[in-house]
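I have a structure here, written as structure tokens, and I will follow up with some questions on it.
Shown here is a partial selection of chains from the complex, left in place.
Chain IDs A and B follow the sequence of writing; residue 1 opens each chain.
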Amino acid sequence: MLPLGLPDTVREALLAPLVDHHCDAVRRDELSRAQYELLIGGGVPAPPGTTHFDTPVGVAVRRWCAPVLDLPPHAPPAVYLARRAELGAAEANGRLLRAAGVAAFLVDTGTEDDDLLPAAEMARQGGAAADEIVRVEQVEHDVAEMACSSADYLEGLAEELAARAAGAVGLSTVAGHLHGLDFDAARPSRGSVIAAAGRRLADPKEPLADPVALRHLLWTAVDVARERGLPLQLHAGAGPDAGHAAPHRTDPALLTGFLRALQPAGVPVILLHCYPFHRQAAHLAAAYPHVHVDVGRALTRTGAGAWRVVDELLELAPFHKQLFGSGCSGVAETAHLGAVAFRRALGRALMERLEAGEWSAADAARVAYMIGSGNARRVYRL
Amino acid sequence: MLPLGLPDTVREALLAPLVDHHCDAVRRDELSRAQYELLIGGGVPAPPGTTHFDTPVGVAVRRWCAPVLDLPPHAPPAVYLARRAELGAAEANGRLLRAAGVAAFLVDTGTEDDDLLPAAEMARQGGAAADEIVRVEQVEHDVAEMACSSADYLEGLAEELAARAAGAVGLSTVAGHLHGLDFDAARPSRGSVIAAAGRRLADPKEPLADPVALRHLLWTAVDVARERGLPLQLHAGAGPDAGHAAPHRTDPALLTGFLRALQPAGVPVILLHCYPFHRQAAHLAAAYPHVHVDVGRALTRTGAGAWRVVDELLELAPFHKQLFGSGCSGVAETAHLGAVAFRRALGRALMERLEAGEWSAADAARVAYMIGSGNARRVYRL
């Protein structure tokens, strides 16, 4: 799986158990081909006459997951899905999660769905530990559905976030997908928040899109994170869902003002995914002591192309600010593919630096451990 | 021309006749050196003491077009242009167009000029079929010059677009160059359109830049495309002409709202060129079923650097959504160079994936056919 010629110490560092610091839950049920294609295709059906297997992630599934299910690499889609069904979802998921070689999954509890594998079960099947990352929009949704008044909503939000955070290792937000990252950085005024709460309660089942309510949620999450010493994950970059904010509104550079406003709070921030704006994210990680970065879901989505994304992040991001995360979601394959892409991509980047005489093997091994697990252990205090 | 070691099937697929789904017309007349340099230099003279041959496209002309004119690779500019003159424009154009190895040119009839090769002639000289893509701004210009009233203009626009589309395989728009892609996505109101038509008729010889009139033109084109089942080409990315919209206003991500508004119409869209925003375009092609993408003119303009552009598009764009187009314009060399750059770049990308064990040869060959001609045949119903 790794480039030939890598020194043993570097190889060992790359193959060591990872901390996957950002996973979404994956499906536990049996999936039809149509369902499977939707899950690897961002929720949109492929046009007539085409298939989502003709995408970077589709090719990667056939290449890297087929052998985990005892098939030869590049098995045809129908053969792959038939074998997956034959093994059953539980067996397939277990194999794929274990193949990822992950010591700990930090699972984002963004979506509640009986068809999703709970974090504890994901850990058990993957032979790993699991910790929880609280998706603040999910908490907000629960609170909005229950609240009877603006005061109730605002009080409930702070309380429920604190309560959920008590059992978690971090918080996450998808404000970038729901609204875009071009929001006003300042904490909103009390008056505007009360008005926003009133608007929110008029339609609590809708995804939260009101910019004032979102900013209030973010700043409440910052308060909770500061009190508990937890980091905050911010989704950035083009969301895979066609309903998400337009890509140019998800450039993490748009967060600059918010990141500056956050700096005194001492809350570590991790910019997630970021593609195709990962160079901007790397700059932010270099410029601000509390900012970290991963390329998460881009590892899986770009498949064979992930090496360049990882290498571009290495251009500027301090090595102590980069974290491995698979950004897995939908199917267990993505957890495995994220780990494979990360190890192969970082292996190629390190191999090039070694061959060019730019780096020493000792540094290469050390940095592989840092990005693969060490930085996450430090930032999340695992 | 292709990397050594490519499997025969992949080599054959790469060398198979292409469908060049987006060409501008090229000059048919004899060209002085000054004229030639302007045409390969985006219409701007090189500063004193410099030459546009010291650019990626200039080097590529000497490398890849010189042998087509019986010269050694890297022939000096003066030698190249002397040989071109010696052969005569017709012979040189014919050789270069045939060398492109294209089965069908889809020619954008954007500019009317007696010095330009008509589509049928381009086809004849290139030993290929040719079909027409109707540039909607050209139709608008013709209508604006003839119209006596706003009502006349609006009626004429719809009628003339429909009439021209009857003989074409697609429509194209350069609204991104004229105005930028940051326009309001919604169909403009009837009242605002009538007012815009009035403004337009006050100065019908100017290029269309009024945003309301442009939006009306776009939505009228969408209506025609839907009725006739034709795709719509949208120019995006930095235009080569210094008078075009500033680059940051040509990011195809700015089209997200328009693409969403278009989706129910079922009109296939192809984002053209897109460089340096081709990763954003790839995301759009992945997220929306009706959106396709090429890197067109960037193949020619970036010359030896085209491989990275093609490879970056492969990071995210579904393989059934990518189309080959040379984006040729000005001189016939660009048709040949686009095809050379495409074949070499895709060949390098596939070779890397094969050597890394990421792809099978069968998939590589299949995808080469898809991008080279198959996708265009499907989208344009050739």
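Simple rule for what comes next: a residue touches a chain if its C-beta (ideal position, glycine included) is under 8 Å from a C-beta of that chain, and two chains touch if they have at least 3 such contacts.
Just so you know, these numbers come straight off a predicted model, no measurement behind them.
> So we've got 2 copies placed here, but how many does the whole thing have in this file?
If we count all chains in the complex, we get 3 identical copies.
Basically, only the chains that are shown with their structure count from here on.
> Just how much do you need to spin chain A so its Cα atoms sit on those of chain B, in degrees to the nearest 5?
The best-fit rotation has an angle of 120 degrees.
> List the centre-to-centre spacing of chain A and chain B in whole Å, with centres computed as mean CA coordinates.
Computed value for the inter-centroid distance: 36 Å.
> Which residues of chain A touch chain B in the complex?
41-42, 44-47, 49-52, 54-56, 59-60, 63, 73-74, 238, 240-242, 246-248, 275-276, 301-306, 308-309, 344
> Of all residues in chain B, which touch chain A in the complex?
Chain B residues touching chain A: 251, 253-254, 256-257, 260, 279-280, 283-284, 286-290, 311-312, 314-316, 318-321, 352-353, 356-360, 362-363, 367, 370, 378.
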